[in-house]
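Beneath this line is the structure, given in structure tokens, with notes to follow.
Left out: one protein chain. Kept in place: all the others.
Order as written gives the chain letters A, B, C and D; numbering starts at 1 within each chain.
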Amino acid sequence: MKRVGVFLCWCGSNISSAVDLDQVAEQTALLPHVVHVEQYKYLCSDPGQETVRKAIKEHALNRVVIAACSPRMHERTFRRAVGSVGLNPHLMEIANIREQCSWVHPDKVTSTPVAVDLVRTAVAKAVKDIPLEPSYVGIEKRALVVGGGIAGIQAALDIADSGYEVVLVEREPTIGGRMAQLDKTFPTLDCSSCILTPKMVEAGQDPRIRLLTYAEVESLSGYIGNFEARIRMKARSVDLDRCTGCGDCWNKCPYRSPGEFDLGLGKRKAIYLPFPQAVPNKPVLDRATCAYFQKDGKCQVCKKVCAPGAIDFEQQDEILEERFGAVVVATGFDLWDHGRYGEYGAGQHPDVISSLEFERLVSASGPTDGKIKRPSDGKLPERVVFIQCVGSRDEAKGVPYCSKVCCMYTAKHAILLKEKIPSSQSYVFYIDVRAAGKNYEEFYRRATVEYGAQYIRGRVSRIYPRGDSLVVVGEDTLLGQKVEVEADLVVLATAVVSRSDAPQVAQKLGFSYDQHGFFTEAHPKLAPVETNTAGIFLAGACQGPKDIPDTVAQAGAAAAKVVRLFAKDQLETEPTVARVDRARCAGCEWCRPICPYKAIEMEAVTERVGSGQVARRVAKVNPSLCHGCGACSVACRSGAMNLLGFSNEQVWAEVEALCL
Amino acid sequence: MRSEAVRAAARRLLEEGKVVRFLGHAPGFDPTSPFPQLITRAEEAERLVLDHFCAPNLAKYLLDYETQEGVTAVVLKGCDALGLARLLADHRVARDRVWVVGLPCPGMLDRDKAAALLPGVQEARAEGDEFVLTGAGGERRVAAGQVLLDRCLVCAVPTPDDADELLGEPVPGRPVPREEDAAVAALEAMTSAERKAYWTEQFSRCIRCMACRNVCPACNCRSCCFDSEEPRWLSRVTDGPAQEMFHFVRALHVAGRCVDCHECERVCPMDIPLMKLNHKLLQDVEELFELERAFVPREVEPLGIYRPDDPEEFA
Amino acid sequence: MKLAYYPGCSSHGSAADYDRSARAVAGALALELVDVPEWNCCGASSAHGADHRLAMYLPGRNLAVAAGMGMGGVVTPCAACYSRLNRAHHWLAEDRRRWLELSAAVGVPYNDVGKPRSLLEVVVGDVGLEAVAAQVRRPLKGLKAAAYYGCLMLKPPEVARFDDPENPRSMDDLLQALGAQPVRWGFKTECCGASLSVSRPELVEKLVGDILDNASAAGAECVVTACPMCQANLEQRRSERHRLPVFYFTDLAGIAFGLSPRELGIPMHLGEPLELLRGKGLLAAGEEGQG
Amino acid sequence: MSVAEREPKIVGFLCNWCSYAGADLAGTSRTSYPTSVRVIRVPCSGRVNPQFVLRAFQLGADGVLVAGCHPGDCHYSTGNYFTRRRFLLVKRFLDYLGIDQRRFRLRWISASEGPKFAETIREMTEELRQLGPRDAAAVEAHAE
Partner (left out) sequence: MNALAVEERKAVRLADIRPVLERLAAGGKLVAPVAEAGGFAFRRVGQAEKVRLDFYNTAESPKDLFFPQSEVLFSYDAAGIAVPEPAGEQVLLGIRPCDLAALPLLDRVFGEGPFRDPGYLARRERTVLVAVACDRPRASCFCTSFGLSPGHVAGADMVLYPDEGGYLVRAQTEAGEALMAEWPGEAVAPGEAEAVAARYRSMETPLGRRIRLEGVAEALDGMFDHPMWEQIAARCLSCGICTYTCPTCHCFQLTDEAKGEAGKRVRCWDSCMFPEFTRMAGGHNPRPDKKARVRQRFMHKLNYFVRRWEEYLCVGCGRCVESCPVGLDIAYVIEAVQGVTARA
């Protein structure tokens, strides 16, 4: 006998203010199988859950309907509450009368019937609920970290320190990522490599972290606790075991080409070390610019000078197959192509550079050894104009969002400029200065007061050359006047955008991304470092523009999630998976090709028909592979394949209950 | 026409013990409606007949013998063979337990058309692209197009392509591609209200006898969703919505899998134009998923696969 | 390609030279321009100041008549007319009920004639640069020119929907195709003062001065424009020290196609346009000194 | 309410990971939309059996909406590809049987497209209001 208890939540006033819960309670009480209806101000609170638990015992309820906020918010909470008094957690359904009723239908007269219908539907489904037990699956206690920037490094270190093996895969020849390209960091003006390099070395030396640089994840399959990754080790043409990093090869190599690390401002050899503190501190041979490969085997200088004989032109890409229990994605960000601002002369005039290029100029390991030399003639610039929000907060040409970090690094650049060239004067065109972090506002204050940066509130409309300087035409909205600044150098603070191949990476690893290519977190507030795919976590700017403190915090959080997962020996998998009714299954295999996770196999069974035994083939679902999408239950015309939790009976009952 | 050949084949196969049962046709109460006949002994072969009225498709009977030992021989025309291919693609029948006696089909006569042209017709003989009908009412020569079953007029696969033996020389299929079904086009031209009225009237005559489902090689589930008690997909009550649900689901469940054998239309006691439903889906499958001759079964059915660049109408 | 041609008042007045060169170049590019019968004033820069309905109906009527001609769309040489026609078309496209309102007001039935286009847009967009280059007989070798766009042809972007409103390139590319050397300069889209030239001439002189200073600073030997108002301001409101001739892009195109200055109405310009052309060896013997 | 003003009824099958989350987002951003829709949550749009859709129409729904992730973004990677194929056929077949295809809508609505969800409901409600209620005969006679 089904005894359903319905609990209507006020959600403070979020629901009760827009829905007449008394009327809902009244009509719900009339529904068949409903034996108890109760309202409470905050059901998700401890006392709220206590009233549910008490009512279950008191009224011997064997079904519970919670009419409150979205199941995506508190389904787990209420399942745990119901489970704690011995009622199977899957005998509880949630009616979403907040996000999909009170918050979107403010008028009580019209919203209440919606709530009544939603509760009736939830009751109809609850009546068809059956107890479901989770199944358990082993966990491969090894973590895969994709991306070797500060986020990836920090996550790897935290996981390794907790005693688990980590494989850190980095596409570039060295770890370090964007942070390695920075000179100083705000707000403390710490030297970036001084705080990054130790972590890189630590990651390089930790026995539990296996560094796979110049490598990419080719494919990822499986599920939480049992991922299978195929990792492509791109041919480095250098045998890392033999190489000592002595530098003879890159010193003698005669071929030079624009260095990616220095954004083309400086040159590097065909076989090169991206930057001095690279980890692994061993070179990579760029086959695109190496004469041996481009001019069919002529040069070989590096091979000749290499004492340990580490140069190997025949080296091929290699595919590694590894098993992991969890994945942390930390693939970082790119900068918006400022070349699209033709009216600034960006991409045409050498002295109109991006802020990262300025970072390389000011960096000691940069192409100009830290001296801020104008790319056009190498002179030290006296007047430098910094332009904010180039591409950011720009619906027409760029991206609509704020890139969060530019205001702070521009203040830093203004300070560094003054330190390096005391006689210089910096101008900053801005819309709003955003300095919300700890000590950020004070840092920005120092840039203006101590270092004399001239902040002009307004956008720049045009930059054109005059003589060997640049005329920056803009507006000062505070003075209400047009402003012209004659500058020696213009630095554009370009927008932070996702990696160009982010959508492909997301599809390859199996989680979703937003319209800007940033990876979508499970919940912006409640689960910022998780994705909708269990076992895959996010850290850093790949999830959205953020500064180093937030990135490191996220990396630690992601690592904590991985360690939390590895703390258990077995993983409890969702019981809402597909299940076959053998009596009905004809073995026609219509379900098999449609399963995205290859979770359905055929098995031979023998059964009694009439007097004899008959051997037959029926479908079999592997509960640990099945993710519960239900595609097979629709492909199966006879209804033999059903999806627990969203079964044919349950959804049918919901549709019937809606009898509009 | 081929009666002698089928009797000989049956006698041989049964005598040699190559098969334990032979499925053919035998004359019914009216010579123009022969019916399926199971024989298990060589001497019963005399009762078989194979003439221009042997329309019934014998492929689906193989399901009854899946659980019984021995190889079953079955006489299959081209369209019937597509039915077998359907059962094989659905893993419902094991090919090695079937001996296919293929009939290169010259086209089967529509019993009602023949009776209308010559009441009391008993027998039909093919001559060139004409038929000579003989019966109590005398004799009459008619053009093939007037008397053949609709499906035979556009038959693309008259000869079974994976038969174990053929009763006669293979007959080439009709090269011209199946043109748009005019009846479907006529219905599509109507307004949706007119179509609603049309189908409501047609479905109201359905007596839910399940013959169309039971004869269809594409409808080969072990237990049909219509017979499910929980959830009750189909109400037993034969009111408007339930009739609509029956025909909607029946057609959709064979969408992309129907082999265009028209058996459902032939067996329907109430003459409901079921092929107008199946042809609509067949045309849509061919057009939307760019499939040639979608009625020929494939390893994976059209709704069992996808292409990322399928037509996008739902952005 | 057949297009409805809306000349606009300036073509019959101060910019007769532009009209002449426009028709000549169109002919050379097999562009058949059929004048819109009984066209009326497009409302220029004053109508929309006075009354929104008036500002819509005036160009609207021209669009309605053009639609009736059943050509491949409507084209106009003048940037101001182009802006007004475009505004009206945009206003009509937003809500079909306005079609009836317009038809009732102007007594001509309206249906969509497609987005109005400027002559530059047609030459660069529809004809295309390859086809233009193919017509070049006398490449304008060595002629350094500053392409001046003004604002009406590009803004507001959601209505004009032509080239990049902040950093346009179409006229530069055209000059390149004609063999000339477009210079990179900063005042491509600075305002020339437009109709203020009548009410506040001193202001226009300053604006025009800045533009011409920047052009010559960038090494330009002449300025090229596609708008009669800009051409007039740049020529008539400049101070003594500026000698740069101001061409219509159709003038230079015509010369490059081998047409004579007279056919193109070049002698009607101020400054010494012929001087410059002769210096560049772009004038055939017979074409010298034609008044 | 007389039949004319009766607000059209829409049954919405929303996929849990994208469209349902999109609908929730419309909620959290307080974007109001007509009360015509009743949502049924399914794990994936690929879980929506065409028989549910027809049953909803038979029970009196004026319109049925199936919403899922954009192809390529499905949480189960290929679920919505099959949905698209299946409902390309079903949409036409419903229309062929006399249920005007404007009453059925499949739409890709991602978790970040709250406004698109609200807009879809507004559009559908308006279009269904113009289409008018479904003829009584088609709707199963209620027992009460």
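Rule of thumb we're sticking to: a residue touches a chain if its C-beta (ideal position, glycine included) is under 8 Å from a C-beta of that chain, and two chains touch if they have at least 3 such contacts.
These figures come from a predicted structure and were not determined experimentally.
The residue touching the chain not shown here, chosen from B:Ala94, B:Leu153, B:Ala193 or B:Cys209, is B:Cys209.
Interface note for the absent chain: among B:Glu165, B:Glu194 or B:Asp239, the touching residue is B:Asp239.
Contact between chain B and the unshown chain involves residues 28-30, 33-38, 40, 47, 56, 61, 64, 112, 205, 207-211, 213-215, 227, 235-239, 266-267, 269-272. The missing chain lies against chain A, touching residues 30-32, 120, 583, 609-610, 656-657, 659.
The rule we apply is simple: only the chains that are shown with their structure count from here on.
The chain pair with the larger count of C-beta pairs in contact, out of A-C and B-D, is B-D.
Averaged Cα coordinates give chain B a centre that lies 37 Å from the centre of chain D. Work out the mean CA point of chain A and of chain D, and you get 31 Å between them.
For the pair chain B and chain C, the distance between mean C-alpha positions equals 72 Å. Counting only residues that touch two or more partner chains, chain B has 225, 233, 303. The set of chain D residues touching two or more other chains comprises 50, 55, 72, 78, 82, 86.
On the chain C side of its complex with chain A, the touching residues are 157, 164, 166-167, 169, 184-187, 189, 214, 217-218.
Residues 50-51, 54-55, 58, 71-72, 78, 81-82, 84-101, 106-108, 135, 137-141 of chain D are the ones touching chain B in the complex.
Against chain A, the residues of chain B that register as touching in their complex are 67, 90-92, 220-225, 228, 230-233, 253, 300-301, 303-305.
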